[in-house]
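Every protein chain of the complex appears in place save one, which is left out.
To keep things simple, chains are lettered A and B as they appear, and every chain counts its residues starting from 1.
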Amino acid sequence: MTDATSDPITLNQEADLPQAVVRGYWASVWNRLKYDYVTLFCLVLIVLIVLSAVFAPWLAPFDPEKSSMANRLKPVGYKEYLLGTDEQGRDILSRILYGGRTSLAMGILPVAFGTLIGGLFGIIAGYYGGRVNMIIMRTMDVFFAFPSVLLAVAISGSLGGGLQNQLASLTIVFIPPLCRVAETAASQVRTMDFVDAARASGASTFSILKDHVLITVISPVLVYASTLVSASILLASGLSFLGLGVSPPTPDWGLMLSTLRQSIWVQPLVCAIPGIAILITSIAFNIVSDGLRVAMDVKS
Amino acid sequence: MWIYALRRLILTIPILLGVTIICFLLVQIAPGDPIQSLLPPDASEADAAALRAYYGLDKPLVIQYAVWLGKVLTGDLGMSIQVDAPVAEEVGRAFANTITLALLAVALAFIVSMILGVIAAYKSGTWIDKLFTSVAVFGISVPTFWLGVVLVIIFAVELNWLPAAGMGSSGSEHFSYLRWEDFKFAIMPMIALALPPLGIMTRTTRSSVEEVLNQDFVQTLRAKGLGEAAVLRHAVKNAMPQIIAMLGLQLGYLIGGSVLVEMVFNWPGTGYLLNKAILSRDLPVLQGTILVLATSFVMINLLIDLAQSIIDPRIKRS
Partner (left out) sequence: MEHPKKPEPHVRDPHPRDTGGPAQPMLIARDVKKHFPIHAGLLNRQVAEVKAVDGVSFSVMKGETLGVVGESGCGKSTLARLLMHLMDKDEGEIILDGLSVGTYQGMPLQDLRRSMQMVFQDSYSSLNPRLTVEDSVAYGPSKQPGISKKKAREIARDILEKVGLRPSLFGARYPHELSGGQKQRVNIARALALDPRMLILDEAVSALDKSVEAQVLNLLNALKAQLDLTYVFISHDLHVVHYISDRVLVMYLGQVVEIGPVDRIYADPRHPYTRALLDCQLSMHPDDRVEQAPLAGDPPNPVNPPSGCRFHPRCPFAEEICSSKMPELGDTLRAGRDQHLTACFMAQPNSGHSKAPTQAELLKRSAAAPAPMEA
C-alpha cells in the first residue's frame, strides 16, 4: 500500500495498466469484422453491385429501353444477349444493370430518410420523456398496427405510382421502427451520469443532444437501419411488381419481374432472372447487416 | 393478471382509433378530386358544389371523419366504385380466403421451422447448423412474389404437377382444403407465403432452444442420466412461449402481407382485391380492405398478448 506521506498527485497511477493499444470504437469494429469472411464477401458483393449500377452506361452492352421486335424473348446466351431478352426484345443484362439504380436507391434512400426523421423523433421522445414521449410514441404505435407490406401498399396504393410516391410511402414505413430504436437508446442515455455531468457543467440541452445523446444513439440506430435496407429493397420491388413504382419503360427489377411474368410459358429461366438479382442483393445486405451487428456489439 | 388484460384491452382502443384515422386519411392523400370523377365532363361548378354537399365533402375534415367513423362502426364501409357492391361484402369474402391461406402457411412454417431450429440448436456450430441457418437467411431475403413465379415455373410449367393459379373449378365458395382437386391450388401459394416466417421462426427457435440448452439445469438433467431426447423435449418446452409469441406475430404479418403472393397466384383474397382496387383506383375498396386487415392485425396481437400472459404470467410487459 501507499505510504502515508507520499504525494498522491505524483503517485504512479500509470503503472497499473500496461500501455494499452489506444484505438477508437470504429477501429475495434473493423478489427472484429475483418475476420468474418462471409460478411466481407457480401460486402464486396454489395460494392460490386453498386458499382455496376453506377457504371451501367459503360457496362451495359445495349440500350436498356430499345426494343427489337425481331429479338423478343430470346433465351439466355442468345447471340450477344448474355441473359436473353424480354417480351419487347430488350436486353435483360442491360436492363438488370440499369434497373439496379432504382432498386438500390429504393433500398437505401427510404431507410436513410426514415433514419433521419425517425431518429430525430426517437431522440426527442427518449430524451425529453414524459408527455412529449407519450405523444410521439403513441403515434408510432398506431403505425405499428399495420404490417409493413400492408402500410406500404396502402400509402402507395392511394398515392399512386411513381418514384416519389414510392419513396414517400417506404419512408413512412421505416420511420416508426427506427424511432422506437432511437427512443429506447436515448431514454437509456438520459439516465446516465455523464449526461447529468454535462448538464451540471452548464451545457444546453441542444449541446447534450448533439454531443452525448447522438453519438450514443447512432450506433444501435445505424445497425438497425442496415437490417432494413434489405427489407426496403424487397418492399420496393414488391411495390414495383404491383405497378406502384417507376413507370415503364424505365428498368426496375420488380417491374421487370412483373412484365416478364406473362412469359413464363415461353422463357421460364429468363423470367426468373430479375428476381435473382433482387434475391442476391437482399441476401448480401442481410448478411452484412448481421455481421455488422455482431461486430458492433461492444460487449462481445 | 386481470389488471394486465384489462389494461391491454383499454390500450387497444386508441390504437384502433388511430388505425381508423390513418385509413380515413388514405383517401384524403389520394391525388385528384373524387367529385370530378363522378361528374360528367360538362358539369358546371354549381353541379360540382351540389354533389360535394351531397357527399358531405364540403364539411370540415373532422366532421367528415366522424361521419365516416360512425358508418364504419355500423359495418358500412361504403360502396365499391368498380363492381357497385358494398365494400364490406367484398372484403368479407376475400378475407376468409386470405385467412385460410395464412393459417396454412403459418402451420407449415411452424412445423418446418421447429424441425430446422431445434436440430440447428442441438447441432450448434456444425455444418448442419450452418446449412439450416442459411435456409433461414434465404427465407428472410427472398422476394415472395419471385418465389411464387419460380414455383410456378418449376411445378406448373416444367413439371406440370400443380395448377399455376386460381382456386380451382369449384370456386372460392365451395373450396375445400380436404379435397385434393381444391387443395392442390393452395400448395404453391402456401409455400411462397410460408418462407419468410419460416426463416424468422427458424432463427427464433434456434436461438431460444440453444439458450435453454446452455443453461445449468440442462447439465443437471444430463448428469441425472436423462436421455438426450428427453433433454431436448425439456429444452423445447422451455423455449415454447417465445416461439408461440413469434408464431402469432407472423400470422398477423401474413394476413397483411399476402398481397404479392395472392397476386401471383390469382388467389381471390384481400391481397388480390387490394391489387384490383389499386389498378382501378377504387379507393373505397382500398380503404375498407386496409381497415379490415389492420384491425385484424391489432386484434391478433392483442389475443397473443393475452394468451401469453395466461400461459406465462412471469412475462411482464409494459
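By our rule, contacts are C-beta pairs under 8 Å (C-beta built on N, C-alpha and C of every residue); 3 or more make two chains touch, one makes a residue touch a chain.
Worth saying up front: this structure is predicted, and the values here are computed from it rather than measured.
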| item | value |
| --- | --- |
| Which residue of A:L48, A:I135 or A:M192 touches the chain not shown here | A:M192 |
| Residue touching the undisplayed chain, where the options are A:V29, A:A203, A:I280 or A:V294 | A:A203 |
| Subunit A residues touching the omitted chain (full complex) | 1-11, 13-14, 16-17, 19-20, 22, 24-25, 191-194, 196-204, 207, 211-212, 215-216, 298 |
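Please note the rule applied: only the chains that are shown with their structure count from here on.
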| item | value |
| --- | --- |
| Residue ranges of subunit A in contact with subunit B within the complex | 138-139, 141-143, 145-150, 153-155, 157-160, 230, 234, 237-238, 241-244, 254, 257, 261, 264-265, 268-269, 271-272, 274-276, 278-279, 282-283, 286-287, 290 |
| Subunit B residues touching subunit A - in the complex, by the definition given at the top | 14-16, 18-19, 21-23, 26-27, 29-31, 137-138, 140-147, 149-150, 152-153, 157-158, 252-253, 255-257, 259-260, 263-264, 274-275, 277-279, 281, 283, 286-287, 290, 293-294, 297-298 |
